[in-house]
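Mind looking over this structure? Questions follow.
Not every chain is included here, but those present sit where they belong.
Letters A and B mark the chains in the order given here, with residues in each chain numbered from 1 onward.
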Amino acid sequence: MSNTDIVLEICGSAGEGTISSGEIFNRYISSIDFEIMSFDTYPSEIRGFGKCVAHSRFSTQKIFTPGKYTDILIALNDAHSISQLGHLKDTGVVIYDSKPPKYHEEDKSIVGWMEPGMISYGIPFNDLAQKAAGNSRGRNMVALGAVCALFGVDHEEFKNTIIQRYAKKKQIVIDNNVNSFVEGYNWANDNLTKIDSISFKKGKNKNEKESIIINGNQAVAKAAIDSELHLYAGYPITPATKIMEILSHELPKKNGIMLQTEDEISAIGNVLGAGFAGKRSMTATSGPGFALMTEFMGLSVMAQIPAVIVNSQRGGPSTGLPTKTEQSDFNAAVNGGTGDLPRFVIAPASVEECYDGTTLAFYLAEKYQTLVVILLDFFLSNSIRNIDEPTPPTEKMLNSNIAPNEKELKDYVRFKETKTGVSPRSIPGTPNGMYTTTGLENNERGKPQYDGKLHTKMSDMRYRKLNSALNDVPKPKWTGPKKDIDVGILSWGSSAGAAYEAATIANKNGHRVAVLSSLVVFPVNEVDLTKFCNESKQILIPELNYSGQYANFIASYINRPVERLNMVSGLPMASEDVLSKIDEMIAS
Amino acid sequence: MDNFKINYIDEMLDDVEKKDFLKYRTGELPTWCPGCGYFGITQSIVQSCNELNLKNEDICVASGIGCAGRFPVFMDVYGFHTLHGRSVPVASGMKLAREELTVFAIAGDGDIMGIGGGHLPHIARKNIDITLFLFDNSIYGLTKGQSSSTTPFEQTTNSHPFGNPDQPLKPVSLALSYGATFVARAFAGNVDQMTAIFKKGITHKGFSFIHILTPCVTFDKVNYTWKNLKANVEEIYDEFDHTNHTEAMRIAEKSRLYTGIFYHRYDVPSYQDYLKQK
């Protein structure tokens, strides 16, 4: 069986069912065992008639990026869709409304903008929807019907997916959608002559595990629930709001609490309060809210109280580009805050890692009594994948606080020096475990004290925790050749996907390209990093920010020049971008 | 839908030209939803500036983030679209720097009752001479329908699918207890009254707090709708003594939504006047 790897886009106005038809398509395509990666774009204005795009890539191979070039474009609205032609493949397919509702005629038709070589199928979406349901709402379903007819998809199974999607709606809604779908399917079968060569019937045979369709925000929320989150405290902000909204549904079912606070300062304050009291707690935000949490981040570290913050990055600085993706809060996550401020920073590279990174975060925060920042980005938050049902946290991960034993409680010394830097922490309610913690420098009993020797010792303790934890976290992932590497890519966060794909292609092309990426970006596993760099003739650091934040950061560990690939286009990094940089480096 | 949009805009533009609406406006068309109360408020602010003969270049506007916060983007004045909740301190700095300018702070209910609520007591007690327009739609508009500090108790929102567990704050009561020297409430559906109130607020020497009731037609279909607001607002009776703080407090606590001037104190010098007189 040959490989299938297709990008399909549905583009329309808000209100035309663009996103929901993409969702149905993903569900179906996932059910026939394709690997999918999907990404929706909403208008940045609140309302109006802004452009929506449901972008899906599906493949029989493992994929890591949503794909830069489109195979099939479904234009629910010509005006909006024209600009999508810019990344349609040279022989790509456009499916459009041949008889759009009146208001479309003012726009030039998309057909006029297509390049020679592209293939178009005109279908009267509107007429068929009217026929099926008496209104134009079902245009999106007509289009899906045509897709089934054109590309050999089992339309009965697809129909079932539609029925499932609307199962909770009134029967009339289900009927209208299904009828529109059938109209589209039949019309296309009867009237269109296929002139492209695309088809997709069935994906690879997947393994046995249950698979779920989920985006990064959902994965974080699910992981939090599975990690026995008790209190979510947060304040709405794009692209993190959804985490809060999901948890506002889920937490009450588990006797947990979703607290909407007056601002982000209060949110992180509540998180620390709950952490102090011994319950798992988190908040999620984006750049502006993260900035407001800066002072409390320091307190978490100094007072040694667990706290988990998700920062889903968007374009910056300041309010920036709220609906665009970027990786420009690395500095803020790793070095934000005043004073010498160790903390953990976790940067998932995929939806799967959003789950694993979150369960890890709760484990680390509690065990090491400190701050853990999880760096997502707009793309990861909204990137939809079908993944295997993730592995829930183990018992050990769920109960990671190191409590004082009875002997220690006899004369309890809360911040007693230890080899690991972690001192047993008693939880309120524990008799004889009383102590006071503070953001002031303090001695082993928690008393504020400022002498130089003590400050040196306590600083040491705070940093020592990080080193102790290095054995407790997944090692960096090294993919590709283990030695004689032409280009070694140090990658982080969501752009790692593009690095993997580019490296795979480059290796097929006969080059030796490897990728090192780590779920935990701080602290740094210097042993592996050094080994990787020693084997690499050149180092490349691709990232979605302007100033090369990770590249600057890593310099003090490797002390050698690196090549940088920095992009601030607001889009996820594409494998093509990384590949051409690799080629350039190898050629020079 | 698109032709609806076009008609709608044409209509607005006509209206706009008639009322010299464009004098203080840029070419930017507001990104607000059709039917949003913010159009009317904007019109009233423009009309007030016009009637007060303010020059464009002498108006400084600081706004927060939110649908309301977008206001200065559509205006041909000196505008600063600042941070969520921070219109007030920025407006304060503008006025302290350049007393001769007319300074507005524009805020949503999330902006200034929630995240920026800590600034309000202090601008009031300092009596810095700016006018705060609170666009209160009792919801977070821009982030798509979460509860705000003025969302009614038990209302279902995107952040409280099982109902808002928090009691709403009462902006007018708060401003009064902070010692604001001009406190009024207006309704986005009554342009004439709004304009009258705005003009008084703008010319008041000291801090003016104007609470404006306005619907979010997109994210609140239940409580503060055009219909419900219209049914519940009531103009403060003519004989009302605007200098009586206790009375102002009393009617501010009522569930009836009084509009008009609650409190207006003429005898307190503004912050800068006080400093000068020393």
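We adopt the following convention: a contact is a pair of C-beta atoms (placed from the backbone, for glycine too) under 8 Å apart; a residue touches a chain by one contact, two chains touch by 3 or more.
Being a predicted model, the structure only gives us computed values, none of them experimental.
Each chain type appears once in the displayed model; counted over the entire complex in the file, the copy numbers are A x2, B x2.
Simple rule for what comes next: only the chains that are shown with their structure count from here on.
Each chain gets a centre from the mean of its Cα atoms; for chain A and chain B, those two points are 38 Å apart. Interface residues of chain A facing chain B in the complex, by the touch rule stated above, are 13, 15, 45-49, 102-104, 106, 235-238, 241, 244-245, 248-249, 252, 258, 260, 262-264, 288, 318-319. Against chain A, the residues of chain B that register as touching in their complex are 1-3, 5, 31-34, 65, 67, 83-85, 114-115, 117, 140-144, 146-147, 149, 158-162, 166, 218.
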